[in-house]
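The structure follows.
Yeah, one chain of the complex is gone here, protein chain that is, but the others are all in their spots.
Letters A, B and C name the chains as they come in the text, with residue numbers starting at 1 for each one.
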Amino acid sequence: MTRPRYLPGDLAVWLLILAELAVFALLFVGFAVARAFDPATFAAGRAELHPGVGLASTLSLIVASYLVATATVGYRRGRDGTAVRLWLALLVSLAYTLGKLWEYGQLYGAGYHLGSDTFFMFYFFLTFFHFLHVVVGQGVLLALARKARRPWQDDRDTNAMESGACYWHMVDLVWLALFPLLYVVA
Amino acid sequence: MILTLMILIVCTALPVLLANAGLQGLLPLVLAMILIKAWLVVDRFMELRHAPRHWRWAVQAWAPMVVLAVIVAGGW
Amino acid sequence: MKYQSQAVAKPYFIFALILFAGQILFGLILGLQYVVGDFLFPEIPFNVARMVHTNLLIVWLLFGFMGATYWLVPEEAQTELHSPLLAKVLFWVFAVAGTLTILGYLSVDYATLADLTYNNLLPTMGREFLEQPTITKIGIAVVAVGFLYNVGVTALKGRKTVVNIVLMTGLFGLVVLWLFAFYNPSNLTLDKYFWWFVVHLWVEGVWELIMGAILAYILIKLTGVDREVIEKWLYVIIAMALISGIIGTGHHFFWIGPPEYWLWLGSVFSALEPLPFFMMVLFAFNMVKRRRRNHPNKAALLWALGTSVMAFLGAGVWGFLHTLAPVNYYTHGSQITAAHGHMAFYGAYVMIVLTIISYAMPIMRGRPYGNSATAQAMEIWGFWLMTLSMVCITLFLTGAGVLQVWLQRMPDAGEALSFMATQDRIALFYWMRLVAGAFFMGGLVVYLGSFLIKGEAPEPALEGAAARA
Partner (left out) sequence: MAERFTKSMARNIYLGGSVFFVLLFLALTLDTQVRAMPERDNRELITEAVAKGKEVWEHNNCVGCHTIMGEGAYFAPELANVFDRRGGGDSATFRAYLGAWMKAMPTKVPGRRQMPQFNLTEKEVDALAAFLEWTSKIDDNNWPPNIEG
């Protein structure tokens, strides 16, 4: 038996997601073009980053995304534990936030900023722009977790839940491309 | 879902570990990993596997387009 | 007309159209001066004519926005305007101040005007589009605050529709951003940076909210589509406008001193600026396709659809043409900028004001279903004449711009033509633009003439409308 095809979440959120993905895609292309013009600067800049922190950030976002995904499925089916999963996801994602802040502190202490060179311009803008998205996502998770804490109701707002979750996964998706581009490819 | 998570973790860690081990020429692997991870996130986590096809492909197309554009634009 | 106080919009619309005619007249003078350099010199030098042309545009659009607001806020809020008297007083204050300012431009030279108005106490004059004497700028601020208070109170005491919320947000932003007009530091780069807070964040920011709200209101009225549907699209469209447009300000920071990262940010975000305009086209045509009534005011519907298309072409497509930094490096400050400016202002803002006038004026003149078929036919002639003329103006200026870039900007230092030599070489395009401008004036005359035709559209039969849906 096939279920009718169904888009999780709100159309408005999907329009936003498409727009955001387009912005990030254009920024990635810009990054690649700039890198082609000046590979030495980019290689030197990359050497200053901390791949360990980057890796840990990635893992924290993936795990959080997993928790959000299972929370959404559970919520739709009326299972318990949605709130717990969302709180856990929020907690896990804090590893990303703290890691990023630590790395900003390190780099800033070493004298790097938005205007240092083209690599750091992209590094700071891309990661900070993404960082802000994560912070917004964390706010969304917080709101959803508080909402889900309330006892089971018939009129569960699966629209809000799925919309928030998809936004969060979009943030994760962007990072999955951003992380290797910035930290790994040498 | 838990399987998806496992694959995502492996795909993320693998290039980093290999790079740390001093291997060169990892770019194709890194890009392939991006594609696999994006596929899983979109289809499983976002649950677009069951979404109307045009939505599924619109979002699924993103990662390949980025990878392709990066390859072309960067002349890699 | 559902509420008596909506009628205060009428003088605003009439005065707006008078200033519009003045704007086009001075546009023709400018177009002629481009090819006959000493035309009207020294009585009306180019800089004066241009100042009158652009300032009239801004002021008449503000009159149009105000009229539109006085018209639709009470109706949306389902209540009478807080103070029709205040609206009338502010109309006369603004009209007199505006007229005096224009007369000032024309009667004394600019330096004298600056001295007469004590510009040295708070120097704000002599910057593009902000040429108004400081006292006029203060006047605009005062009128705007009074206006905002009047409609704000009205909107708050009545029904809070999305149209009203978005419109009020846009107007509030308009007033707040106007305050940057008073900041004029000695540092030119700083001056320009915040000057764009007025200019860009008006036309590619808050004005888009105003435009979106008016368009949504018109579509609700003309198509009978459920308000709920139109309102959520309005939200999404203006969200896109702000998401792309705010950082999109960066495309003005390329060559005036701010750091290099604006080259990237400005390019990327303004590449998305056509998106909200494109959505507006889809939105308008979709709503019309799904219409549940056939409103007999065909002219208003044509204006509404035309606005969405021309705004997309002028602001979206022509903006994108030269917004990427590597392209803009060559086109910045060329006739391509002028081409984009003309079509964008006409398509987005002139046409939205003419749309609401086309809908509201007949009602205020006691013709609830629109003007007679003859008057509408004439108005539609005006629409096509003006719109096609503007398309031609834009194409000719684009041609001039491309040639200018080719001759003056692209070659290396030794081989590039000087500015004036280039101007001579592209004179043919300027002549053609002038002809197109004359046709535009013709279109405007036809359009204004349609107001003189008597009679009204008959009340529509109900069944016909239902059958279409």
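The rule is simple: a residue touches a chain if its C-beta (ideal position, glycine included) is under 8 Å from a C-beta of that chain, and two chains touch if they have at least 3 such contacts.
None of these values were measured; they are calculated from a predicted model.
*Asks:* Return the single residue from C:L106, C:A239 or C:V288 that touches the missing chain.
*Replies:* Only one of C:L106, C:A239 or C:V288 touches the chain omitted from view, namely C:A239.
*Asks:* Would you mind spotting which of C:S308, C:Q408 or C:S450 touches the chain that isn't drawn?
*Replies:* Considering the complete complex, C:Q408 is the one touching the chain left out.
*Asks:* Please identify, in ascending order, the residues of subunit C that touch the omitted chain?
*Replies:* Touch with the absent chain occurs at residues 33-34, 36-38, 41-42, 45-48, 50-51, 109-111, 114, 119-120, 123, 125-128, 131, 162, 184, 186-193, 228, 231-233, 235-236, 238-239, 242-243, 246-247, 249-250, 253-260, 262-263, 265, 329-330, 332-335, 337-338, 408-413, 416-420, 422-423.
*Asks:* Need a quick check: the contact residues on subunit A for the chain that isn't drawn.
*Replies:* These residues touch the chain not displayed: 4-7, 9-13, 15-16, 113-115, 129, 132, 136, 159-160, 163.
Just so we're on the same page, only the chains that are shown with their structure count from here on.
*Asks:* On a C-alpha centroid basis, what's the spacing between subunit A and subunit C, in Å?
*Replies:* Whole-Å distance between the two chain centres: 39.
*Asks:* Measure off the straight-line distance from the CA centroid of subunit A to the CA centroid of subunit B, and report it in whole Å.
*Replies:* So the centre of subunit A lies 14 Å away from the centre of subunit B.
*Asks:* Give, as an integer number of Å, the spacing between the C-alpha centres of subunit C and subunit B.
*Replies:* Those two chain centres are 45 Å apart.
*Asks:* Specify, in ascending order, the residues of subunit A that touch 2 or more different other chains.
*Replies:* Within subunit A, no residue contacts more than one other chain.
*Asks:* Please list all residues of subunit C that touch 2 or more other chains.
*Replies:* Within subunit C, no residue touches at least two other chains.
*Asks:* Which residues of subunit C touch subunit A once you look at their complex with the stated criterion?
*Replies:* Residue positions touching the partner: 232, 235-236, 239-240, 243-244, 259-261, 264-265, 267-269, 271-272, 275.
*Asks:* In the complex, go through subunit A and note every residue touching subunit B.
*Replies:* Listed in rising order, the residues are 3, 5-8, 14, 17-18, 21, 24-25, 28-29, 31-33, 35-36, 51, 55, 58-59, 62-63, 65-66, 68-70, 72-73, 162, 165-166, 169-170, 172-173, 176-177, 179-181, 183-186.
*Asks:* Sort out for me which residues of subunit A touch subunit C in the complex.
*Replies:* So the residues of subunit A touching subunit C come out as 12, 15-16, 19, 22-23, 26-27, 30, 34, 114-115, 118, 121-122, 125.
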